[in-house]
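== chain A ==
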Amino acid sequence: MAWLWQWHNAGLSWLPFLGMVIGAIVVLLIGLGVVTYEIYFERKVLGWMQGRIGPNRVGPLGLFQSFADILKLLIKEDVVPEKADRSLFLLAPVIAFIPSFMVLAVIPFSRTHVFTANLSIGALYYLALSAITIHGVMLGGWASNNKYALIGGMRSAAQMLSYEIPLGLSLVGVVLMAGSLNLNDIVSAQRTWWFVIPQILGFLVFLVAATAELNRTPFDLPEAESELVAGYHVEYTGFRFAFFMLTEYLYLFAMAGLAATLFLGGWLGPWLPGWLWFAIKVAAFIFFQFWLRATMPRLRVDQLMSFSWKVLLPVALLNLVITAVVKAWV
Partner candidate 1 sequence: MFGFLKGMSVTLSQLPKKKVTLQYPDVRPEWPERFRGVHRFIPELCINCNQCARICPTDCISLGGERDANKKMRIDTFDINFDICILCDLCTEVCPTEAILMSDTFEMAAETRDSFYLDMNWLYENQLRYEQNHPERVQAATAGDDA
Partner candidate 2 sequence: MSEEQPQRPAAPTKAARGQEAGGKAAAGAASAAGRAANKQPPAPDPRVLAAREQAERLSQAVVEQFGPEAVLESGAAHHKPMLRIVRERWLDAVDYLRTHPDWRLNYVECMAGTDYADRIEVVLFVQSTELGHFVCLKTQTPRDEAWLPSLVPAHPGVNWEEREIYDLLGVDFRGHPDLRRIMLDDDFVGHPLRKDYSVWAETERPLVDGQRP
């Protein structure tokens, strides 16, 4: 069967095309499965850290809780506010969702990366596509015709744009070290040591910027519940709301995958199969995000901006300069 997935060095004919379609569907299903259990995992971890037991009613240990939630969202009435900008309102979740799924295409899940593309500009591709989601979020906030949603959408746009820059710069260090933008090559370049060690500064910047990009605590201002009720998706219900949720958690997965790939050696690791190593690293990153959420209060919007421009950006640049100098002289 493996020949079906070797599309990246064959010309486009119907067989590889079929492979692509099947691959996309498989990745989508993996993504959905991961999201389902991400949410379950999040609720369990938060529950445990807070003296609770988390979901436990639907299925054994509450394992089917997320399915029940998704089912509930899907069969709920789809409300479009009368005063909303209807077409944009309907379009926004889709715009937000599609890139979040597309970025999964370049993440090498395992040694053979059977379902994913071996793109030579993988890192750049990720950054470029993830930026599109901002439009969906902003349009959603705008089209809802709700003040809270608007503020949420605006905050979201400002935040994601500001943090995209340190995020990109922190990647550049890794790219310099690996000498390639191809995520597979970057993984291969980490055979001696994981880039988290030489690139510790870059990793810290990446960690903060990634948290902000994901709109997660302490950077969850766009959906600050206590201030903006729910932020940009306050007017969304049913499966449109589910799309926003899906986007968020898919990005969490993708970002965890990116972090694992760039800094933690991707699927590299002794004894265990590659995909398992990858899964462990992704899970560790995701757990860290949940742990943060259990501990941290939220930043204020002006502090958020100044933190990005005044702290993260200089540190990322410094890291870049150091990496370049070391790379040139050593």
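Here is the rule we go by: a contact is a pair of C-beta atoms (placed from the backbone, for glycine too) under 8 Å apart; a residue touches a chain by one contact, two chains touch by 3 or more; residues count from 1.
On how the list was made: all candidates are chains of the complex that A comes from, given by their letters.
From a predicted model like this one, the values you see are computed outputs, not experimental measurements.
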>> If you apply the contact cut-off given up top, which option from 1 or 2 ends up touching chain A in the complex?
In response: 1
> Can you list the chain A residues touching candidate 1 in their complex?
Replying inline: 45, 47-53, 56, 291-292, 294-296
